[in-house]
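With one protein chain withheld, the remaining protein chains of the complex are depicted in position.
Per-chain numbering from 1; labels A and B assigned in written order.
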Amino acid sequence: MPEITLAEALNQTLKEQMRKDDRIVVLGEDIGKRGGVFLITEGLIDEFGPERVINTPLSEAAIFGVACGMAIYGLKPIAEVQFFDFAFGGFDQIVSQIAKIRYRSGGQFKAPLIIRGPVAGGIRGGMYHSQSPESYYIHTAGLKVIVPAFPYDAKGLLISAIKADDPIIFMEPKTLYRTIKQEVPEGEYTVPIGEAKVLREGDDVLFISYGAMVHRALQAAEQLYKENISAEVIDLRTLLPLDIQTILKSVRKIGRVIIIHEAPKTLGFGAEIAALIAEKAIDYLKGPILRVTGQDTPFPLVHDQYYLPTLKRIINAAKYLINY
Amino acid sequence: MVEKQIILPDIGEGISEGEIIRWLVKEGDQIKQFQPIVEVLTVKVNVEIPSPFTGKIKKILAKEKEVVKVGSPIAIVEVEGVAEEKPKVEEKKPETLVSASQKVTEQVPAKPSAEILATPAVRRLARELGVDLSLVKGTGPGGRITEEDVKRFAEEKKKLEVVKVAIPKEKEERIPVTGIRRMIAEKMSLAHNKAAMVTHMDEADVTELVRIREYLKEEAEKLGIKLTYLPFIIKAAILALKKYPKFNAAIDDEKKELVIKKYYNIGIAVATDQGLIVPVIKDADSKSLFELAKEIEVLSEKARQGKLSIDEVTGSSFSITNIGPIGGTFATPILNYPDVAILGVMKIKKKPWIVKDKIEIRDIMTLVLTFDHRVIDGAEAALFTNEIISILENPYRLLAT
Partner (left out) sequence: MSYFQILNERGEPNEVLLKTVDLRNEDLYKFYKYMLTARILDSWMLRLQRMGKVALHGPNEGQEAIGAGTGYAARPEDWFFPSYRQISLLITRGVKISDILNRWMANKYDVMKGHEFNLYGFKDFHIVTGTTPIAVHIPSAVGFAHAAKIRKEKIVVLVYFGDGATSKGDFHEAINWAGVFKLPVFFVCENNQYAISQHVSRQTASETLAIKGVAYGVKSMRVDGNDVLAVYKSAKEAIESARNYEPVFVEYLTYRLGAHTTADDPRRYRSDEEVNYWRTKEPLIRLKNFLISQGIMTESEEKSLRQELEATIEEEVKKAVEIPPPPIEVIFEDVYSDMPWHLKEQMETVVKEYKEEQGE
């Protein structure tokens, strides 16, 4: 089986699915001949034509709103936002229209669409090409939020998102587009939405993470192993709905929890996970629930590596809990 | 016809009260459902409120210029129809900030212990092992109690328990309190709990009585009857009870009444293997000395064999307990609750006694009367006892009644 990158996996998925399902329409800025700024949609317009691969005007609100109208009609639109940092221009469409139309209409109308695009930092992208704004979407009832960390998961989750009957925010960690390769089967398979994965088992400390930081957590686990500390790593994969059972199972076994994400600390998703763990498994905690996160500042251009959770910080957190 | 209230409705936008500007109807007016009846000024708008009912305005409750809160009644309307069973709760209840929306884990609330440092996992372990954290010394950082500390403590505690538990097995025997013993126990408890028991004690010079009994004993034996002092005491008691009826009574604690009996059912306490049982001689006042003696014998035997019926152990109005045969100088018998008095009789002993200013050896019987001080005073008890003593000391008085 060929090993491909996350970007290639997404591209392959779009091609395979658009061949199979003529309801799928892809729209976004520069996704046509340009193939998208990260080339996720490369080759689509040649195969499927400009009717189904729509190069749009510069209008996030229109992109999301039109996608909503298409979804109400019965198509399956996959809207690309060039960077999730730019999605705020159409945030009202997402929060007021897309997230609420099923509820508002009493179930008569729905918007099962996908808004996908790059998130997260570490590429010297500066303030507006590095944000991790998942909290805004997780906090909005009516949306489901997915963040894959591997090519295999990205394809499986995107196919699940296409089959889903709800609006999906599909966030792709841009540092992972081309830096990891994995065996990805051709043809259709799914990874269930709402299911986390234990990537590595351990007994001493638990890392819960998603997106690019999953790989950093795995790195930290490797290093700790050399010092005889065994770390378990959970990749959440879906943020909402959260796979609480997988989390609790590990927490009860281990009792030392560290949540790692790029998004700023205050009201980052780690806060919600920590609260849920404290609510449902407090008797199993051998120490406080720690979060290693981005800083509570806009994303800086310089020193971005220090803004983000460093390996050192993660390892220190683990050792702190071990010695608690 | 039914009366219904018209309330100031919730017209939204966070409006919580309004000022009555002008009533468009007056008391006595017939109104139709949806007809505007009053003009109200709110912080946002001037509004006309329509009536929710068709009927007649019985009473206007809010005056013009009065400020009324949303949900308060402003008028009463007489409406056709039957009264509703339950008023619909339409308004939202005021929110409480402490509204938990999630399930609480089965955590047992820990004792408030600011001094004890231990993680939740350690606390749970302590609970499971039955370890009191306030007794454990923590060896962790900052004096924190670790898992090892708890486990160690539990081990040592177990060792002590093992030692303790071993001994009682040999030095104690457990006998369950069941059956009649238990009933007696409960009855004793009950008497003690309910009554204010006091015992009056005195001695009677029964030398004459002894003589009379000696004489009559042979007569009784010819009839196959064993004659003890008890029948005499019963007869003396009955005479005294007739003079002091208050002692022939029971207390109804529920109704708080003293039930004075007009019959004379004398309970006589009998010692059995099972414990003290009190069979009852019904209408003892109508029985002769020998009849009493016979009945005492029969009942006592039945008691010892456990063959008494319910009827034979209930319905006493006064009880006598013969502590005498075994010994002792004084005693404080417990009431046969709910009876208010019980007479205890001790063994007759020869004692030096003053008779007409001279010391003589006489037969002395100690009598003890336990009574319920809630309804009987010490003076009354003394008088009653004196009466019995007087009869026992002059048994010829029995002939005169």
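Definition applied: contacts are C-beta pairs under 8 Å (C-beta built on N, C-alpha and C of every residue); 3 or more make two chains touch, one makes a residue touch a chain.
As the structure is a computational prediction, the values presented were derived from the model and not from experiment.
Only one of A:G142, A:G211 or A:G287 touches the absent chain when the whole complex is considered: A:G142. For the options A:L14, A:I31, A:L44 or A:L75, the residue in contact with the chain missing from this view is A:L75. Interface residues of subunit B facing the missing partner chain: 9-13, 33-34, 36, 44-50, 52, 86, 89-90, 93, 100-103. Although one chain is not displayed, subunit A still touches it through residues 25, 51-52, 54, 56-57, 59, 61-62, 64-75, 77, 92-93, 96-97, 100-110, 112, 141-142, 144, 164-166, 194, 240-242, 244.
By definition in this document, only the chains that are shown with their structure count from here on.
Residue ranges of subunit A in contact with subunit B, taken from their complex: 255, 279-287, 323-324. In the complex of the two chains, the subunit B residues touching subunit A come out as 102, 105, 107, 119-124, 140-141, 144.
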